[in-house]
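Note that one protein chain of the assembly has been removed; the remaining protein chains are unaltered in position.
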Amino acid sequence: MVVTVIGIIRAHNLFAVVMLGGVYSFLMATVLVILDAVDVSMTEAAVGAGISSVLLLAVLHLVRMREAPLRHTPVIPMIVCLLTGGALVYGTVDLPPFGEAGGPQNQHVAPYYIENAEHETHSPNIVTAVLASYRGYDTLGEVTVIFTAGIGVLVLLAARRRREDDEDEQKGGAA
Amino acid sequence: MMRDTIILRVVVKLLLPAILIFALYVQFHGDYGPGGGFQAGVAAAAAIILYGMIFGIPAAKQVVPPSVVFVMIPLGVLIYAGTGVAGLLLGDNFLDYSPLGSKPVYGQHLGILIVEFGVLVTVSSTMLAIFYAFGGRADEADAAEEARKDGEGGS
Partner (left out) sequence: MSTILADLNYWVTVFLLVGGLYIVVAHGNMIKKLVGLSIFQTSVYLLFISPGKILGGTAPILDDKYTLYSNPLPHVLILTAIVVGVATIALGLALVVRIHESYGTIEDDDLTDLESDT
């Protein structure tokens, strides 16, 4: 995944960038399966490698395929990013080590969900039970966000393209 | 949109029902295995998008007309919120599914099924509507470009 990201940074052809983005999504889905997050992995593979790539390719069809070269060398962004990375790495020193069961993130709510989900909601998939029942309000918010995004895209792209010649306007008006 | 695609056409015609059945399987087995509304919605939308990519967007618009899609987008949100309000009307809190069945456990299970169905409807119709919007722009751009080229080549 690291190599893919470096490739995306270096590539100038936008089609290559989109394809590498799809590869990156598939690799992320594989890593998520290794991390035992099967629901998340299925969603990431479908959404990241499927819908995102299709939409990016559709937009690429409408705009140019190459990226213009940068006009100034990006020294300041590089320094800012390195500083941010350093601060984050310094922050991760205190985080619990990978794979242990004793950290605070696994202590309070999660054992309650694991023990009680089956007999309170009659569904072995704990993630679905939590998503739809214990945290159903968040899922309602999420469905509303998807709805809003769909409406937003329809509003933005519903108007017909404005042309310069008159016959195209007539053709667009009549069609 | 694409020309020498006989292999793709045959394969897509074979794959399309398999993808739709897989989407329904993932939806209804979201309780017993990985899955649920979001994955199923995206897979179902991906099936129609695949059909639209190979056979052209007018053909996909014949299969799932845009008016149906525009009705389905808010319908899923309504189903979800309606289940919550049903719980409110039957005596418990908002989005509490316990009063929907004879025992609270059955109520929760029924509530989860209905809610996931609402999620499926909204997610699939939104993804499809976004694809129709982008693809419609691309078709208009293609048609305008061809008309311009014909105009330049003919005159």
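The first chain written gets the first letter, and so on, giving A and B; residue counts start at 1 in each chain.
The definition used in the following text is that contacts are C-beta pairs under 8 Å (C-beta built on N, C-alpha and C of every residue); 3 or more make two chains touch, one makes a residue touch a chain.
Not measured: the values here are computed from a predicted model.
*Asks:* Tell me where the left-out chain touches subunit B, residue by residue.
*Replies:* Those residues of subunit B that touch the unshown chain are 32-34, 36, 38, 123, 130, 133-134, 137.
*Asks:* Given the full complex, what residues of subunit A touch the hidden partner chain?
*Replies:* Contacting residues on subunit A, toward the hidden partner: 1-2, 5-6, 8-9, 14, 17-18, 21, 24-25, 28, 31-32, 35-40, 43-44, 47-48, 51-52, 55-56, 58-60, 62-64, 67-68, 70-71, 74, 77-78, 80-82, 84-85, 88-89, 92-93, 95-101, 103, 105-106, 109-110, 113-114, 117-118, 124-127, 130-131, 135, 138-139, 141-142, 145-146, 148-150, 152-153, 156-157, 161-162.
To be clear about the criterion, only the chains that are shown with their structure count from here on.
*Asks:* Can you check how far apart subunit A and subunit B are, centre to centre, with Cα atoms defining each centre and the answer in Å?
*Replies:* Comparing mean C-alpha positions, subunit B is 19 Å from subunit A.
*Asks:* Spell out the part of subunit B that touches subunit A in their complex, as residue ranges.
*Replies:* 26, 30-36, 38-39, 42-43, 45-46, 49, 53, 70, 73-74, 76-77, 80-81, 84, 95, 97, 104-106, 108-109, 111-112, 115-116, 118-119, 122-123, 125-127, 129-131, 133-138, 140-141, 144, 147
*Asks:* Within the complex, which stretch of subunit A touches subunit B?
*Replies:* These residues of subunit A touch subunit B: 38-39, 42-43, 46-47, 50-51, 54-55, 58-59, 61-62, 119-125, 127-129, 131-133, 136-137, 139-140, 143-144, 146-147, 149-151, 153-154, 157-158, 160-161, 163, 168, 171-172.
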